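This report concerns only the one structure given below.
Up next, chain A:
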Amino acid sequence: MKVLYSVEMKNITKRFSDTVANDSVNFSVKKGEIHSLLGENGAGKTTLMKTLYGMYQPNEGEIFINGHKEKIENPAKAISLGIAMVHQHFMLVEPLTAAENVVLGYEPKKGMFFNLDKAREEVTQISEKYGLKVDPLEKVEDLPVGAKQRLEIIKGLYRKADILILDEPTAVLTPLEVEDLFKVLRKLKEAGKTIILITHKLKETMEIADRVTVLRSGTIVYTAEKTETSPEKLAEMMVGRKVSFEVKKNPVEHEKKTVLELKKACYSKNKVKILNELSLNIKSGEILGLAGVEGNGQTEVIEALTGLIPLEKGEILLQGERITDLSPIKRIKAGIGHIPEDRNKRGLVEDFSIKENLILGYHRKSDFCRKGILKNNNIAKFASKIRTQFNIKTVDVDTEAAALSGGNQQKIVIGRVLSQEPKVIIAAQPTRGVDIGAIEYIHNKLMEMKEAGKAILLISAELDEIMKLSDRIAVIYEGQIVAEDEADNFDEYKLGALMTGSK
Partner candidate 1 sequence: MKKIVACLLCLMMVLSLTVGCGQKAAQDNAEDGNAEEATAKIGVVLGIGGLGDKSFNDNGYAGIVRAKDELGIAFDYVEPKDLAEFETYHREFSQDGQYDLIIGLGFDQADAIKKVAQEFPEQKFLLIDGVVEAPNVASAIFKDYEKACLIGAFAGQVTKTNKVGVVGGMDIPLINAFVAGYQAGAKYINSDAEVLVNYVGAWKDPNTAKEMAISMYDKGADIVLQAAGGSGLGVFSAAEEKDKYAIGADVNQNALSPDHIVVSAVRRLDNVIYDQIKKVVDGNWESGVFNLGLKEEAVSYALEDSNIEMPQEYIDKVEELKAKIIAGELVIPNKIEDVDKFLTDNK
Partner candidate 2 sequence: MKKLLKFIYKTDLLFSLAAFILALLISGIIISLSGYSPWEAYVTMTAGAFGSPNAVAKTLAKATPLIFTGLAVAFSFKGGLFNIGAEGQLYMGGFAAALVGIYVQGLPGILHLFLAVVAAGIVGGLWSTIAGYLKIKRGTHEVIVTIMLNYIAIFLTNYFVSYPFKAEGMIPRTEELPASLQLTRLLPHSQLTTGLLMGIAFALIVAWFMKNTVYGYEIKAMGFNQDAAEAGGVNLKRGILLTMFISGFLAAMAGVTEVLGVHGYFIKGFSPGYGYDGMAVAVMGRNNPLGVVVSAILFGALRSGGMLLDRVTDIPGDFVVIIQALVIIFIATPAIIKKVMKKKERRQGNGN
């Protein structure tokens, strides 16, 4: 019997002005399977799927849907062919209700009028059938992230989609929510739907997918049944070389001393309490992981420690000395190294050269400047050294930082901080938007620093990362630390529950 393919993309090439995002890609998905499209950031996964969904037109190549050649000029055409895509950034109209969002553009009508009851009914029906829990009358802006995602799936199903594309669906979810999502996906599969899952996470792929395709720099390098492959093999294909996953957590032997202390910190924005008497102890030779769902005060903890926002109450002590009122530059000088959570916002000046970025925050140090005059020679020498040491891939250090990949940009930020021998390192989302190779590298560097006796605060949205690196974990929820203990005493589920406030 001939295998039935829902999607066949043949020799797809997509170019953006000077870069090739997809190069002669052959990609096919069998009917009724969950297919994981795996690859690092920038490998071309999203581009390929946006091409399938009609948002981009391929420069070359053909697309077959259920065996018929189709030209997909726009998303509307894709929808008519039974394709739905759940984007990483949800395409929902916030002030409308869930039901209204679902039917938007395909409204059930009663005569000339919008039939709200019918809409609600249909939404409820779909939601019950697949276990997609959403209150149809709730306004979207009031829905939690997980519900918004479910709503997007319902929207696709309402439009009679048979092929569902999900772009990094787990990036915004807690472990429990991920579990729920996977249950839904399995149900959908049972109902005969075809699902394409864009992801860079190996664990998820191994858990849910039937088949895997790996994209690397715009080309397909590997396709296999899940049962015939292994995470190691997939990682190797993604990165192009062997990768070791294990980070050895060597506990540091010598005595741990508190280096940086946040005491009963309070901070409000627009009269909303964001930090509520929050205390943290960061000790030498230890990585303290701060786990939490984004928006629970992590950003404010970072900014308070680095002096970017003033505290209303409470104090900050560095090796016992009060630094609550010091300016950011003085804190940097005192030894607080900061790897900002948003590289493009706080971390890098993209229009600056690599060289200039590498001294940002340390530019007034005597190594780099004397009486207000920059020592350009020293800076260039220093930059070349760091570039080699931190393996920043670039032609020269005069290149604009904007020209580099996310991983290499992050290496600039990390190289900048680690090379200055800080006493404390505040590492916020150190591997966000960074490829596997660089993640491995950054993790190892952080471990090295810990072993060298630095005190490290790790803030990450990736629970895996927190669990893998931390010696101790503190969970932040609504501006308070709700739990703090040795890392071994937590597991993913316990953390997930604490993060979402259900104790």
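The candidate set was assembled so that all candidates are chains of the complex that A comes from, given by their letters.
Methods note: contacts are C-beta pairs under 8 Å (C-beta built on N, C-alpha and C of every residue); 3 or more make two chains touch, one makes a residue touch a chain; residues count from 1.
The model shown is predicted, which means the values in this text are computed figures rather than measured ones.
Novice: Considering only this complex, which of 1 or 2 touches chain A?
Specialist: It is candidate 2 that touches chain A.
Novice: Give every residue of chain A touching candidate 2 within the complex, in rising order.
Specialist: Residue positions touching the partner: 41-42, 45-46, 88-89, 306, 308, 327-330, 332-333, 338, 340, 344-352, 356, 360-361, 363-364, 369, 372-374, 376, 402, 406, 433.
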